[in-house]
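For this view, one protein chain was removed and the others were kept in their places.
We just call them A, B, C, D and E in the order they show up, numbering each chain from 1.
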Amino acid sequence: MPTVHVQLFKGRTADQKRAAAVAITEAVVKTLGGNADTVDVIFHDIERHDWATGGVLWSDKAPAPPQAPKAP
Amino acid sequence: MPTVHVQLFKGRTADQKRAAAVAITEAVVKTLGGNADTVDVIFHDIERHDWATGGVLWSDKAPAPPQAPKAP
Amino acid sequence: MPTVHVQLFKGRTADQKRAAAVAITEAVVKTLGGNADTVDVIFHDIERHDWATGGVLWSDKAPAPPQAPKAP
Amino acid sequence: MPTVHVQLFKGRTADQKRAAAVAITEAVVKTLGGNADTVDVIFHDIERHDWATGGVLWSDKAPAPPQAPKAP
Amino acid sequence: MPTVHVQLFKGRTADQKRAAAVAITEAVVKTLGGNADTVDVIFHDIERHDWATGGVLWSDKAPAPPQAPKAP
Partner (left out) sequence: MPTVHVQLFKGRTADQKRAAAVAITEAVVKTLGGNADTVDVIFHDIERHDWATGGVLWSDKAPAPPQAPKAP
């Protein structure tokens, strides 16, 4: 307790999930209390063709334009 | 909001899910109000060997008899 | 099958849910096939203070401005 | 009704799930009443690299030591 | 692991849930292996007016006829 379920687009690397598990567990313990050992984080990969917003599958949406490089 | 999760047997085509996303989003907005852009529909494919009813896996149940062709 | 879970802000009336159950079931059968009798629709009410978007609880967001009356 | 969702590490055999569906359905009917035909059991396989406890992915944890053989 | 979620009509007593937690945990360990201490069972009460089957809310369905007393 608590148990955290993360539904996200398929495609993140094991390293990203590894870092997310640490960061989410810390965020939960820091704000909701409890012991990190009892916090579960479970990732549920969702294909873009299985997630629709506004009635349109994300596999059918044009990819977002590349973000302008941040100012140095 | 709202977010709609659809748990269904694996095997529907992308076109079926495309049509279902549109129809479910319309049904939700028409009856529950709100804005189509804020409605998420997420499909969760379940294998027949992962879904049991009455204690029997659907992969172990005899397939339903073919439906009589509809009257023209 | 399929089973449809609808997560929505608490506050809809029984009539709205009654209409949504009919409309969602029809939408599912029309697009994904199958038999209405095997379709389950389950509503999960979520309090606004239990749903955050962009890190902000919806109970802390200013209510949306009233929509301009539709043209006659 | 009721519907039982089982989240478990990926890797169980079809026979294990077949036996689990029977045993869980019996357990539910015996204690919560109702009719076995209306009980659904759905298995959700989770990869070890998608489940973290204490901030550590189970794919990164050392495997548990082999259990000593039970006394005859 | 595993984690078991039970969605059921609101109204079961604490004793029924107490017995169900024991029986479901035993069923899971007996068929899927693992250690009872790592099995979580979570009950999700659903109101009858929040669960529809065949497009009809269970709060709108006629209650099932009382079952004939079992033969002695």
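The definition used in the following text is that a contact is a pair of C-beta atoms (placed from the backbone, for glycine too) under 8 Å apart; a residue touches a chain by one contact, two chains touch by 3 or more.
Given the structure is predicted, the values throughout are model-derived calculations rather than measurements.
Novice: Touching the hidden chain in the full complex, which residues of chain E are there? Just list them.
Specialist: Listed in rising order, the touching residues are 14, 17-18, 21-22, 25-26, 36-45.
Novice: Over the whole complex, note the residues of chain A touching the chain we left out.
Specialist: 1-9, 12, 16-17, 19-20, 22-24, 26-28, 30-33, 51, 58
Novice: Touching the hidden chain in the full complex, which residues of chain C are there? Just list them.
Specialist: These residues touch the chain not displayed: 7, 46, 49-57, 59-60.
Keep this in mind: only the chains that are shown with their structure count from here on.
Novice: Taking all residue numbers at the chain B to chain C contact, is the shared part over half or under half, that is, same or different?
Specialist: Both copies, chain B as well as chain C, present the same residues to each other, with over half of the numbers appearing on both sides.
Novice: Based on the averaged CA atom positions, which chain is farthest from chain D?
Specialist: Between chain D and the rest, the longest centre separation is with C.
Novice: Could you state the distance in Å from the CA-based centre of chain B to that of chain E?
Specialist: Each chain's C-alpha centroid was found; their separation is 23 Å.
Novice: In angstrom, rounded to a whole number, how far apart do the mean CA points of chain D and chain E lie?
Specialist: 16
Novice: Could you say which residues in chain A touch two or more other chains, in rising order?
Specialist: As it turns out, chain A has residues touching two or more other chains at 40.
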